[in-house]
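Yeah, one chain of the complex is gone here, protein chain that is, but the others are all in their spots.
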Amino acid sequence: MKRFANAVLRVLVVPGELVGWLILPLIVSVLMTVLAAKMGWNAFLRWDTPLPVLGNALTVNSMADLQWYIFAIIAIFGGVYAFRDNQHVSVDVFSSALPRRVRLGLSVFGDLVFLLPFCAIIVWYGWSFTLTAYNAGEGSSYGGLMDRWLIKAIIPVGFALLGLAALVRALSTIHSILLPTSGTQTGDDR
Amino acid sequence: MIEYFWPMAMLVALMLGIFSGYPVGFVLSGIGIVFAVVAGVPMIFLSTGVSRIYSGILTNWLLIAIPLFVFMGLMLERSGVAERLLRSLAALFGRLPGGYAFAVAIIGVVMAASTGIIGASVVLMGMMALPAMTQARYDPKISTGLIAASGTLGILIPPSIMLIILGDQLRISVGDLFVGAIGPGLLLAGLYFLYLIAVAFFQPHRMPPAEHVQAESRAAVLIGLARDLLAPVLLIASVLGTIITGIATPTEAAAIGAAGAMLLALLSGKLNFGTLGAALRDTTKTTAMIIFVMIGATIFSVIFRRLGGDQMVIHAFDALGTGPYFVLFAIMALVFLLGFFLDWVEIALVVVPLVAPVVASLDFGMSQSQTLTWFAIALAVNMQTSFLTPPFGYALFYLRGVAKDISIGTIYRGIIPFVLLQILALILLIMFPQISLWMIG
Partner (left out) sequence: QSFDLQSVFGLNVPSIGPSPVNWADKVRLMTAGEIDIKVHGAGDFVPPFEVFGAVSTGAIPMGFDWIGYWAGTIPVANLIGSMPFGPTPEIALGWMFNGGGLEIIQKAYDPHGVKIIPCHLVVPEAGGWFNKEINTAEDLKGLNMRIAGLGGKALAKLGANTQLVPAGEIYVSLETGRIDAAEFSAPQLDKGFGFQKIVKNYYFPGWHQPSSWDSIIVNMDVWNGFSEDQQRIMVEACKANITENMADQLNAQVSAIEEIEAAGATVKRFPDEVLAAMRTAAAEVMQEEAANDPIFKEAYESLTAYIDRTARWAELQALPR
């Protein structure tokens, strides 16, 4: 069970491990915007046939949109990554004094009562939120990026991964509560 | 009181949930959702959660500065800049009583002005300066207290992630907050220096001069110091300088700083594919851990408001009554007490939205934006203190992590004078708002 859970978690954090590299284009893009403001440029490139996402120009506003797109991707997928590695902000001054089984029980309670329903709701409404943007062909009205549904889709996708991670960890923790000999490593051990 | 049953119950559940040790962001959102269901809020209302995550957080251009400042801090940590600076400062001051202490305090300020996060500086000084101070027979209470306190200046002195989030929460200019935090940051550093001078003078045995530092020529030492100061000074100029002169917004300055820190790491020969990848992955997780508390807080607060929570808070402060300074004192005392157990992320994202409307309506004889800016900076000093106050203080934990042979009890006792200095600075800032406002137009 433990091995299975770790294998699933390893797959779920793959996007989180990779998206950090987007920080490099993020830096470049912000520096280009600063330069453009200094030089008084508006568009870096223009063309005639509209392309998906980019529309028909690469402007300062496309850059600004790109920047928060990258930020959104890092924040959401990083959430799954930080969850697997137990790096989310928590206050364990009191709980660390509790017996191990109680701590594991609290962890399962959190995964199933706090995290899983929350993820389910965000996936459900995030999906219709994305569909609405898709059907309306929503895009920037300031010459920025088009096809907003793509970035909105990050929300249901990211929270689906997070919910799955919570479920898998909860099952694995329950398993190790019921069969304490099957291994000391559990999702709750820091 | 019965009309406020749900919001009261939410607050109680929140306290229990946070102390259960489960991640705070998920406790916040989970309690929001559970109470929405139990209190019979229509399911469709929960779709506001998605709107708030998307429009309030993910599209918020201001917050882009967070990964950039985090990455900048991590790169700077790996560049070896602070290590070299410590070595040359130790060569200059080491042979004076309290010499190491002054070196550590100076590095605290320099690192604070070059990065937006804390941790790096505390860990670094804990690993490098602490052994040297121990060898010189410094009182461990003073060396650990100083390292922890000066290491946390980074969250107050701009650039600072905390100020970015406060600016966003209170809808005031982050540029103003950055400028306004310089005065209080320097005031605190000044108080540390005065304290060190007093100890060096009255209790010199607690920080004796180091004998093992070999004597070099004064000129050689000064040249070395100038060389090692150059990199951080250039970085400070490129980040704070571009914000103050208007070339860049805080977000843009963060990108400039991130590029600069990468360049420093490259020049020091410390940049390769492996370290870069590790720094980028750490940045991803640190960003996410802050943003997920924001996400949790935004879910919690919309349900809290739907169930009448904001009315409850306003009523509670109305009941307190008796003048703006009393209300301000009550808020500051609350934040200080919460700071024993919580850290700034939770305070800034959970408590500040609740009290912000109350503060905005108080009359201190200033404009509303001045009042909020001043309030935000006082909060920032207060929340910086939460890093230092036992039992739960990040800076103390970081230090404990690297200083294995010093007991946590010593660290807890060592921090007391510095916490008192923080309180003194906070009182001065509240009595004299000009400390933060004089540089803002």
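So that you can tell them apart, the chains are marked A and B in the order they are listed, and the count of residues begins at 1 in each.
Methods note: contacts are C-beta pairs under 8 Å (C-beta built on N, C-alpha and C of every residue); 3 or more make two chains touch, one makes a residue touch a chain.
Because the structure is predicted, anything quoted here is derived from the model rather than measured.
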Out of B:74, B:142, B:172 or B:294, which touches the unshown chain?
B:172
So which bits of subunit B touch the chain we can't see?
44-48, 51-52, 54-56, 59, 61-62, 171-176, 243-249, 302, 305-306, 441
Contact footprint on subunit A, counting only the chain that is left out:
36-37, 39-42, 59-61, 64, 128-129, 132-133, 136, 138-143, 148
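Note that only the chains that are shown with their structure count from here on.
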Would you kindly tell me how far, in whole Å, the mean C-alpha position of subunit B lies from that of subunit A?
25
Taking the touch rule as given, give the residues of subunit A at its contact with subunit B in the complex, in rising order.
16-17, 19-21, 23-24, 26-27, 30-31, 33-34, 38, 64, 67-68, 70-72, 74-79, 81-83, 85, 87-96, 103, 106-107, 109-110, 113-115, 117-118, 121-122, 125-126, 128-129, 151-152, 154-155
Touching subunit A in the complex: which residues of subunit B?
17-27, 29-34, 46-47, 49-51, 53-54, 57-61, 63-64, 67-68, 71, 247-248, 251-252, 254-256, 258-259, 262, 277, 280-281, 283-293, 295, 299, 341-343, 345-346, 391-392
